[in-house]
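Structure first, then comments.
Heads up, one of the protein chains got dropped from this complex, but the rest are sitting where they should.
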């Protein structure tokens, strides 16, 4: 099965992964986790919501934590478009192709459009946000893992092919992908708009759900440091996957779980994917080095536990991957 | 004086700084410098030309070294456009505004357009290149400073305002800029298309000329390592500016001079500049921390020695900066 | 049970862990592993033996690989004494306490004394070696994991208490130790002479045998790099334990297995233990963070596979540790 071709003249200009809105039980606990331990910056706290950002970010928020009585879900992910006029073009396009969408007012953001993608995932688009101070050159405030900026989201979903076709039509390009060894079924796609390996990732699984959101750290030393901090605080249980290097994207990583079970990745750096002649990299499903070039298996909890989208039912993918491969993924 | 406003609907799509063509005296000496010591990768060597690239790059070349009897000059810098159709749009646009341009055949590149910018700098545009293997995930071949990819070019020129207006019209955005303390005169502009702080930089000086081209290194440790390698080989004279951190762009850097005097910067990382609401950062000329946040002065040779463009006469800028400030730049 | 008290007026002056002599099947394969991949330096190769050292070392050898028809064993470990006169004092002391010892001629070493410790482990002592060039300031030769110098040896043995008493009598101090939760049985001791956490380590197990020898790397970045190199060469099977940080000694580590199954650790740095008032750190056996502060379990093969000493029978320890704890060590 051929992988979907990107639309090089998309109907409107999506520029990057922008923000994620998570529901949580206790804002103080979330503040402690993300700000005190991991090193994100708090821009604002309202009665029921924490607005956080990375040290490089001028946007008001990239991680939004909303207090909820039914915590542990994801309200929606946010993508940035370039200009407000792109929102109008998006509205027209979604109406034309029958994608549900509507205008909404969102605090601290400019004009915002909500839509649901073909797998039922809720997404919002905006071009502008209130501005905050970038702390990229205030090294005295770089603590913990001091993430620079949000980078991407990974979502298991029922139909990877459908998701990929939808976003390819919106101009997303595939940087890397995984399919069955006989190339007949697509298992996962790494899709990008901002010129590095990924803004959004879809993998076959029970979805739509959020596997993790990722923020970029300075370098491998910083990733080791934040893991050491967490370990020496006696919080090793929140290390959901220990540091290693992904084959896909070639980034050093560590994954943490927050008090509500949401998963965040710190990764070090990516390569550039801008040129028209840059072809996707294929990883057959049986090549488990895509997950760790060191051959370090993931845990079942890293693999299968995810955050559902608020009020959205999940469905099992028709192609979860071969059982043998999964066993190899987890060690035995 | 207000800084030029970027054109958000440019006539064609330039995507990034792509390559530079330098003239050299001795290909073996250049190979030794760039490949054996600094860690670039050789893609191809013809009778009179070396084609080099960074470890992440799939493009055939980002640094081209052409043997010449009059070495030490720059034939031209190359910018990438997204698609071949952008070249046709560029050709039409340049003809419309009276910018000299012409189609040329260039080995290992797709369709290529040459033009001269308002300061007389020769530039070439192409969308495609022959493809080479990316070594981003072949760590065994990461040697010396193992630069990932080319990032930007810095050019002194006679008229910074004119250059900035020209490239802003082509869609370049200003990330940071330096002007006189009274804001009446523009001294330097850092311009970008690919979403980080700069693809091309113009500063007031004797030009057009190339001050340096820059490639991205993995991290600060790598920058220290390549400086240590050069120092322990007894080649400290080629360290043109010792490692420090720029205020502008916030990158750790080191500068080396090649056997023909061309200057290359290794830097560690940049921030992202993608959003419409991301405003340029201003640095008054008297704030010398723009050059080093550690307060480390540059040398006069780093400041004033440049590579002229082949066959292009240089003219002194009308606004070289205040003498007092320059003294502060060099230490005393 | 109280831990043994060090003898602050030892009969002779042992200064540090010095070298190890391993038997191997194929010198070329060993050369490829240790020199080409891991970055040790070859000092000399004779008909049947490779002599290797770290980049900081002036001593002729710290890792000796002897070709053998029965490879995969350890001929002996070597400790350095300060002066030749210490060898004479050692000879007198061993004769006095009934420890088997004898003078031997060893190529490239000064006067050398062999002895067998109470668990039957063969050890050699010398004060001098032929000298080689230190490459500590030749950064151009730092490749792979470029270990600085040998640091310590870890040995499972039948009787940890007996071993600890013997070496404490020779002036070794305990930096850290593991015992049963009720403090009744000693499970492992980390012993040092050179002022950092350990030169020799004894743990309860089937022994005497060598679990690993360790060399110091420059920093965490270097440890990540050598692991990336091994992974990207497709050699992930030789990564015997992925990078993490030990609780005991507080060092970042990675373990590799050589073609004959010998295990080498790279670690980043240690703390200093010099002062008389520096007390040992206790780790109850059930606290598995002693092995990884990140909570990363070891594999069974890392735990149980060891290199026997050539011609020395191994005996199971009387206190291997509680089965429940061991399960926790390996994950599930």
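A, B and C are the chain letters, set down in written order, and residue numbers restart from 1 in every chain.
To be clear about the criterion, a residue touches a chain if its C-beta (ideal position, glycine included) is under 8 Å from a C-beta of that chain, and two chains touch if they have at least 3 such contacts.
Owing to the predicted nature of the structure, the values given are computational and were not obtained by experimental measurement.
Trainee: Which residue from B:106, B:162 or B:224 sits in contact with the chain not drawn here?
Mentor: Answering carefully, the residue with contact to the hidden chain is B:224.
Trainee: So one chain is hidden, and I want to know which residue out of C:53, C:93, C:148 or C:198 touches that hidden chain in the complete assembly.
Mentor: Of the candidates C:53, C:93, C:148 or C:198, C:148 is in touch with the missing chain.
Trainee: I'm checking contacts with the chain that's been left out. Which of A:7, A:68, A:180 or A:221 qualifies?
Mentor: A:221
Trainee: Per the definition of touch given earlier, which of C:147, C:208 or C:247 contacts the omitted chain?
Mentor: In the full complex, the listed residue that touches the missing chain is C:247.
Trainee: Which residue from B:68, B:242 or B:286 sits in contact with the chain not drawn here?
Mentor: Of the listed residues, the one touching the omitted chain is B:242.
Trainee: Please identify, in ascending order, the residues of chain B that touch the omitted chain?
Mentor: These residues touch the chain not displayed: 219-221, 224, 227-228, 230-232, 236-237, 239, 242-245, 252, 289, 292-296.
Trainee: What is the set of chain A residues that contact the non-displayed chain in the whole complex?
Mentor: 37, 137-140, 142-143, 219, 221, 225, 228-229, 231-233
Trainee: In the complete complex, which positions of chain C touch the hidden chain?
Mentor: 8, 15-16, 56, 58-59, 80, 82-83, 127-129, 131, 134, 136-137, 148-149, 194-195, 218-221, 247, 250, 268-269, 271-272, 274-279, 293
Here is the rule we use: only the chains that are shown with their structure count from here on.
Trainee: Between chain B and chain C, what is the separation of their C-alpha centroids in Å?
Mentor: Result: the chain centres lie 50 Å from each other.
Trainee: Would you mind pulling out the distance in Å between where the CA atoms of chain A average out and where those of chain B do?
Mentor: 32
Trainee: Do you know which chain B residues sit against two or more other chains?
Mentor: 137, 219, 221 - these are the residues of chain B that touch more than one other chain.
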